[in-house]
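As you look at this complex, bear in mind that one protein chain is not there, while each of the others sits in place.
== chain A ==
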Amino acid sequence: MNWRSVRAVFGHEMARFFRTVWQSLASPVLSTVLYFVVFGAAIGGRIQAVEGVAYGAFIVPGLMMLTVLQQSVANASFGIYFPKFSGTIYEILVAPTGWVEVMLGYVGAAAAKAIMIALVILATSFWFTGIHIAHPFWMLAFLLLTALAFSLLGFIIGLWAKNFEQLQIVPMMVITPLVFLGGAFYSASMLPPFWEAVAKLNPVLYLISGFRWSFFGFADVPVGLSLAAVGLMILVCLAVIRWIFLTGWRLRE
């Protein structure tokens, strides 16, 4: 294991983030503020409390998850796609650096950026609503695992993409709908039984549910199942990334 190369890639990616730190932070924070204003203040005042939690507070975990998922995928996919686009990927491929080191550097940086933004959003939410975090350790654990899982997915998208259109299409057409339909703004128990069953086919629901449990102590699905879902996703993504690097698919063609 070449830890110096992990640090080099991680530092390189974080430097890119800090070069445009205000731009990186301002956009997601502004979006979240708008969600709070629209869903929390304007509409939330007309919606009754969910499981005893005010609607404004109820949507905080969902908003954080929405940001973590979008940012993890966007950061990781762009992080590895840009060297492919600019041609600098050659130095990653000729260096004495294995797929594990490359992946840890890019995915670690993408997850770190997503978590930082999520924590800024959490801090912002205190301005709008009162929140008590029931299980802070599990909140951080879910945040970390989810950021890792979706950064791994983003890394795969970046390796797969051949152009900027492909880079955008999966986050836009798959991930955003799954997050909105995964209970970011509602509990699955609020749905009619048929749609509740359909919603439970959405893997993102398990992540949001587990994360919400860490805040409020109640969940749509058992917490163990949420952990298993995120763990399974991490394992599947790792297997795919390993296969891509060992075969050289879309990298050494």
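In this text, contacts are C-beta pairs under 8 Å (C-beta built on N, C-alpha and C of every residue); 3 or more make two chains touch, one makes a residue touch a chain; residues count from 1.
Simple rule for what comes next: contacts and distances are computed from a predicted model.
> For the chain that's not shown, choose its UniProt protein name out of "Amino acid/amide ABC transporter membrane protein 1, HAAT family", "ABC-2 type transport system ATP-binding protein", "Cytochrome bc1 complex cytochrome b subunit" or "Ferredoxin".
"ABC-2 type transport system ATP-binding protein"
> In the whole complex, not just what's shown, which of A:21, A:93 or A:119 touches the removed chain?
Going through A:21, A:93 or A:119 one by one, A:93 is the residue touching the chain not shown.
> Can you list, in ascending order, the chain A residues touching the missing chain?
Its contact residues with the unshown chain are 2, 4-5, 7-9, 11-12, 15-16, 19, 82-83, 86-88, 90-98, 248, 252-253.
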